[in-house]
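The structure's right below; bear with me while I get my questions together.
Shown here: the complex without one of its protein chains, the others still in place.
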Amino acid sequence: MMTRVQMVDQIFVIAKHSLLAHVPAMWQPLCSAVLSVVPVMIVFPLLFAITTILERKGLARQQNRFGPNRVGPCGILQPIADGVKSLTKEDIVPRSADQMVHLLAPLLLVTAAFLGYAVLPIGRNMVITDMNGGVLFFFAISSLVELAVFMAGWSSRSKYSLFGAMRAIAQMISYEVPLVLAAIVVIMAAGTLSTVSIVNLQASYTGIFPHWFVFTPWGFTGFALFMIAATAESNRSPFDLPEGESEIIAGYYIEYSGFKFALFFLGEYLGMMATSAMAITLFLGGWSAPFSFLTWIPSYVWFFAKLVALICGFIWIRGTLPRLRMDQLMNFSWKFILPMTLLNIIAAGVWRFMPGGPLRWLVCSALIAGPFIVLGRATSWQGKGVAVRKYRYAE
Amino acid sequence: MTITFLILAAVTIAGMAAAMGLRNLIHCVLALTLGFVGLAALYLQLNAQFVGFTQILVYIGGVAILAVFAIMTTQSAEPVAHPGSAAYWITGSAVAAGVFAVLAWAICGSGTHARALPAQIDVPAQQIGFALMRSYVLPLEIMGLLLTVALIGAVVVATPVRKGEL
Partner (left out) sequence: MSPLSSYLLLSALLFSIGLAGALSRRSAILVLIGIELMLNAANLNLIAFWRYGPRPEVLTGVMFAVFSITVAAAEAAVGLGLILAMYRHSKSTDLDQMTSMRG
């Protein structure tokens, strides 16, 4: 029998099994699928609503102002007001726009964003489908987002939206390669493409410390590179030139209003949360607790705690760093991030075949830190020396 | 001929036929993407998960985007493709119909529908990795060489000439 701690941990699995027992055997596969999918489709849009208010308040506080504070106590009910606004706004479609493609673009974006959640383990034994090639499926689905972005930008038949779409696609393609390469290190170490197996491998402890991949030199570098590439893939600041509000107003979704705009917003944030969840699965141990004496807290609580922490990290970076220019962005990807991911793979290979101990740590850290310093200096100077800045004040 | 196969086959054929028949080039590429998705679903139906996901990743995330970029760069105004005169279509369709007739005759005349079909097996990705690194390591290296050559070659071919033309 299960202990009480295990019962709280598996409460959703037990609830699903007990509900399925009341269903006739012929309908069981369909009902099992529905019972797995519907909670995900409810929880993550709720998390999206919480993220919007968190972002607006967080950004506001970083900019020394209050955020929305009219609707509800401290503005907590703002997402409801936003939802009502976007649902009741008039849906304006330009007359020269391509009607069918204009309608399909946000649908494809949201579909691709939701499909990515199918392979993420949210808790112990809580995954929608445990596929053999789960990680590959996730990256294949996120390549559908690029096509949706192009469809949105092209179908609006407006120069701003086309510029924004081309920039966005160039950026997404440039950062998709480092994203996949940074994930490959974990696949090399785990020997499997299945997300459930990767999390199970990280859920054991030596002493009180977990076996998370982020606590190795190649894992830490991989995590950092993965998060940078994920920020660029979701078009978030500092990589948000395609949707820069001060430059091309809204980029590829400039001609969308009302519910379709809300769908774009939803799709972008869902993509951001899905990529964060994949980073948690690959590097941060998924649903496992950070210390062995904390395993009495249920697994899904840990997953959502890590997810909220990563989202807060995204918001923090958005409020802190200025926007990168297009050529700076591309240089950063191809000349810095990509070589670092390749070196990371070599370091992970060296880690695998060296005997354990402090020498392994030293060699792998040197293998990553040395080129990091060299590449960083080479790409930032760009041929000009670094001069002392001279200020000129108005007289 | 299960119902799933019929639906997926219908979607794929509709997408590919639209890709070849529509006037607007961008619509052709989008219909082609639909056909690729149908094909990926058929690969999943045939229990080739790795190939199905690679198809989505490479074809939709790569080739379709590449085609779209090429269309954007090579159009002066509206992307309208002339469907070609009727003579081209008659000849082309006649040749294609002939090819299909020969292939269908070969398929239906062969013994493929008389044998017993083996059961499904599960192919873990690790087996594919082992196969690539052991039996197929030479084709893997040649693929790497080919991709490098293609990358450099495509950049060289598409780069504008510095002097002379604009």
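Points worth noting:
Per-chain residue numbering starts at 1, and chain names A and B are given in the order in which the chains are listed.
As a working rule, a residue touches a chain if its C-beta (ideal position, glycine included) is under 8 Å from a C-beta of that chain, and two chains touch if they have at least 3 such contacts.
Here the structure is a predicted model, which is why all the values come from computation and not from measurement.
Contacts of the undisplayed chain with visible chains (whole complex): B. Counting over the whole complex, chain B has residues 1, 5, 9, 12-13, 16-17, 19-21, 25, 28-29, 32, 35-36, 39, 42-43, 46-48, 50-51, 54-55, 58-59, 62-63, 66-67, 69-71, 73-74, 76, 81-84, 88-89, 91-93, 95-97, 99-100, 103-104, 107-108, 112-115, 117-118, 120-121, 123, 127-128, 131-132, 136, 139, 143, 146-147, 150-151, 153-155, 157-158, 160, 165 touching the chain that is not drawn.
As a working rule, only the chains that are shown with their structure count from here on.
For this pair, chain A with chain B, the centres built from the Cα atoms lie 30 Å apart.
Of all the residues in chain B, the ones that touch chain A in their complex are 26-27, 30, 33, 49-50, 53-54, 56-57, 60-62, 64-65, 68-69, 72, 122-126.
Remark: chain A residues 101, 131-133, 136-137, 139-141, 143-144, 146-147, 150-151, 154, 166, 169, 173, 176, 191-193 touch chain B in the complex.
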